[in-house]
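Step one of this worksheet: look at the structure below.
One chain of protein is taken out of this complex; the other chains stay put.
Going in written order, the chains are labelled A and B, and every chain counts its residues from 1.
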Amino acid sequence: MNMMMRVAAYIVLAPIVGGLLQGIDRKISARMQRRVGPPLLQPFYDVIKLLKKQAITVSTSQTFFLLTYLIMMVLTGAMFYGGTDILMCFFVMSTAATFLYFASVVTSSPYATIGSNRELIQMMTYEPAVLLACVGFYLVEGTFNVEEIAISDKLDLALMPGFFIAFVFILTIKMRKSPFDLSTSHHMHQEIVKGITTEMGAQNLALFQISEWYENVFLMGVVGLYVVNSSPLSVIAALILIAAVYFLEILIDNTSARMKWESMLKITWIVTLLSAGVNLLALMLIHI
Amino acid sequence: MTGLPLIPFLILFPFCVGATLFCIQNMEVRKVIAYVSSSLIILADFILLFAWLAMGARPVTMYFETAFVDRVMLAAELGLMVLVVFLCFKYRKYWISLLSIIPTCMILWIELYVPKAEGGGKIYLDHLSILMCLIVGIIGGLIIVYGAGYMDGYHQHRSDVPDRRRYFFMLLFFFLGAMFGFVLSESLLWIDFFWECTSICSFLLIGYTREPEAINNSFRALWMNLFGGLCLAIGIWQFVTHTGSVSLHELIAVGVAGRAVAVIPVVLIAVAALTKSAQLPFSTWLIGAMVAPTPSSALLHSATMVKAGIYILFRLAPAMQGTLTGMMISLIGGFTFIITSIMAIAQSDGKKVLAFSTISNLGLMVACAGMGRMETIWAGVFLMIFHAISKSLLFQDVGATENSLHSRDIEDMHGLLYILPKLAIFMFIGIAGMFLAPFGMLIAKWSAFKASVDSGNVMMVFFIAFGSATTSLYWTKWMGKLISQSHIREKKFEDITKRNEMISLSIHAALMILLCLLFPLLSRVYVNPLLTEMFGAAHDVLPQSVLYVLVLIIIIVLAVPVISYNYVKNYRTNRKLSYMNGINEGDNRFFIDSFGDPKRLWLSNYYFPGRIGQRKLMVPGQLFAMTILIVMMIMIIGGVVA
Partner (left out) sequence: MANVKRSPWLLHYDGSSCNGCDIEVLACLTPVYDAERFGVMNTGDPMQADILLVTGGINSQNASVVRQLYDQMPRPKVVVAVGVCACTGGIFKDCYNILGGADKVVPVDIYVPGCAARPQSIIDGIVQAVELFQKRSDEHDALVQSGKGM
């Protein structure tokens, strides 16, 4: 019952929270640039407007793929907040990402195709860190189950700081923040027109936007999982950690220029190998 | 138990059919015989399964008195040696003949002069060998059905190649017979004989077209596999001279007991298996095998040949667990897994991508076997099952596509869904089965991952984490190509895929989806008993609850597209031109260039052949693997001798 409640809460609240997070993001970014910035609810205004516009598409199957992407993304988050296997969540997430790729390449448009090729490279770049993060949880807690990880007594972050660094690092890619916003970029940046979202207009873009909100809430949940444990105070700590990580991402976004994909791949894999790898070795030693 | 007549039938029948096919001139009659006998083989497979289940599904050893058969086999082995020597001299590859002469002489010597414990069983039936029989029989049989149609199209589109179809089908059937023999044998001498049979069959199949490239590649395959055969023969000779036994299970038992006599035979047989499974540094023969017509590559890659190596490694797994040999095998397997999956990214030839992905997936299976734990074998068995089906499906499909499209380049498959819809859908299913969550291969990979964490194998954890990332890159970009809107709409391609090819493809696709859904059942009913036989105890690596959740997710993943398709179907929308800076000319296929003329838009995937291509990585990879192999072999053998 409890699980159902959480899943329902995620499905209903995630877009609201995700939209608000994005609103805060834009506001803070504006303040960092000494601007007033848009209203907090701007992301919602945008999505409502997009939904109101005339339905357009380059390829009719694009909407189909995007809808599948959205549902898969919701499923990923629902599985996570429902407390199932964390590795499985990420596998479903990668399937969702594959559908986003399909939604873009199906149009055979030059900019969208370049964007989606880069998206694939991004997927390849972040996947090891994600898998290793799951291994980290498994080694510390002895289970992949999100619920069991969340109610255990251990403070995961203390034992897996290396995994956390690698995960925050790839979060920049996942959240499409500069310097890693290669496949598509957020509003104030521009890259290869709009990259993977180039051919998405009106409703299709709204679907993409909403999926992104779901995704961000899911990812922030994973960040929170690093500190959540049996103590009720840990929830507050998790919220603070999430806020700090989000702020860090905004800061990185506003202070760095976009990289080439080669540099992205190299740097990310090196960071993954060094921080997550060393952490993994240390944990394995304790484990054995 | 004295015998089950089905077993000689399974082994001999394909040989008889092959010989008959060679003698029949009429093509239609030949096809009918091929269909009927493939169906009979599949049927016999099932009867064997049920007969054995009825016997209580326990491991059985049979056929104890086989002196006559042994002599026949010896004669056949000499015959094979003569054939190889003849061909080597004909094509001036003199030194390769040594690789055939030496092991044959060794086997001859063992057979005639080394005292052996008499009366050991020659055939062994258990879960693993029955599973292998099913894979060989079902997939192999379907490939032959497919091949009957495919070869017509092949000779239509490759009119430069002499038509030797009789010979081709003969070899395919011989291959199946040899594989059955290989997986059912208990006697190491029998295993060696069938091993040589598969090596030579594959050599002849690769050289089918008799073009210079084909001949070159076939000899490369020959020497690598014969080298494996040499290792195997030396291993057997070592074991026989020390213990007087030629039983595979004796060897495993001695190995599990940790006695030193088993170390050298096990390591040599494992190295032999590496050559069969085309692991680094022996990978190049499998890539070269691509020159052969598709049915033979499908057979080599999915059901037979490479799986023979995996089979023998699974057999040896308990003996390798925790030893230096196991470490060597898992290291080489894991390394092959990641390095070939990187090389696969750089390939645009569809068959080459499949070849590299075969080697890469085999690497994972080899690594699973090398770790030798119950959990890793669980993962390995599932990898083997799903890989066999998906790969066979993909090979057949790429072959059929090539016949219709006159190209097997992935770049030319842009928009295949609109050109050859049926083949594209099958290809889509096959690729999805290879890597996409939550289908079979991924679940197996997942459990391999978990098992390597459990066994504390840090190296493997890294290999799998990075290797699965690179694996999904090349598959996803291929899938993307299939569904992109076509650049070419003016040229029409006719789907010349024959009905029998379609039948085989449909059965494969259905089988794959079915197995994905029956995953938990398969695990409980078949794979766990298999592991119990091997390790004495077994449990699911992923808890059954997770497996059922997975099945649920598979259903959701299959249902979501259907639901969203139905939702979108009636969705009214306005078609717009795609964005090309406003210089789009008409219908997304042309844009206006700087001279004001329309120019065709051509989109390509990323490959980076200069950076991660075969030329760049193959030699370093081989050198690295060879170093591991030599250094560790010295350590292992030196450790025993000293």
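The criterion applied here is as follows: a contact is a pair of C-beta atoms (placed from the backbone, for glycine too) under 8 Å apart; a residue touches a chain by one contact, two chains touch by 3 or more.
A quick note: this is a predicted structure, and the numbers were derived from the prediction, not measured.
Colleague: Which listed residue, B:56, B:536, B:582 or B:638, touches the chain dropped from view?
Modeller: B:582
Colleague: So one chain is hidden, and I want to know which residue out of A:11, A:56 or A:251 touches that hidden chain in the complete assembly.
Modeller: The one listed residue touching the chain not shown is A:56.
Colleague: What residue numbers in chain A mark contact with the hidden partner chain?
Modeller: 26, 30, 33-39, 42, 45-46, 48-50, 52-56, 58, 187-188, 190, 193-194, 197-202, 205
Colleague: Even though one chain is hidden, which residues of chain B still touch it in the full complex?
Modeller: Against the missing chain, chain B presents residues 572-574, 576-577, 579, 581-584.
Heads up, the rule we're going with is that only the chains that are shown with their structure count from here on.
Colleague: Provide the residue numbers of chain B that touch chain A in the complex, in ascending order.
Modeller: Within the complex, chain B touches chain A at residues 414-415, 436-438, 442, 446, 449-450, 453, 456, 458, 461-462, 464-466, 468-470, 472-473, 476-477, 479-481, 483-487, 546, 549-550, 553, 556-557, 560-561, 564-565, 567-568, 571-580, 588, 601, 603, 605-606.
Colleague: Quick check: in the complex, which residue numbers of chain A touch chain B?
Modeller: Listed in rising order, the residues of chain A that touch chain B are 54-61, 63-64, 67-68, 71-72, 75, 84-85, 87-88, 91-92, 94-95, 98, 101-102, 105-113, 116-117, 120-121, 123-125, 127-128, 131-132, 135, 138-139, 144, 193, 198-199, 201, 269, 273, 277, 280-281, 284, 287-288.
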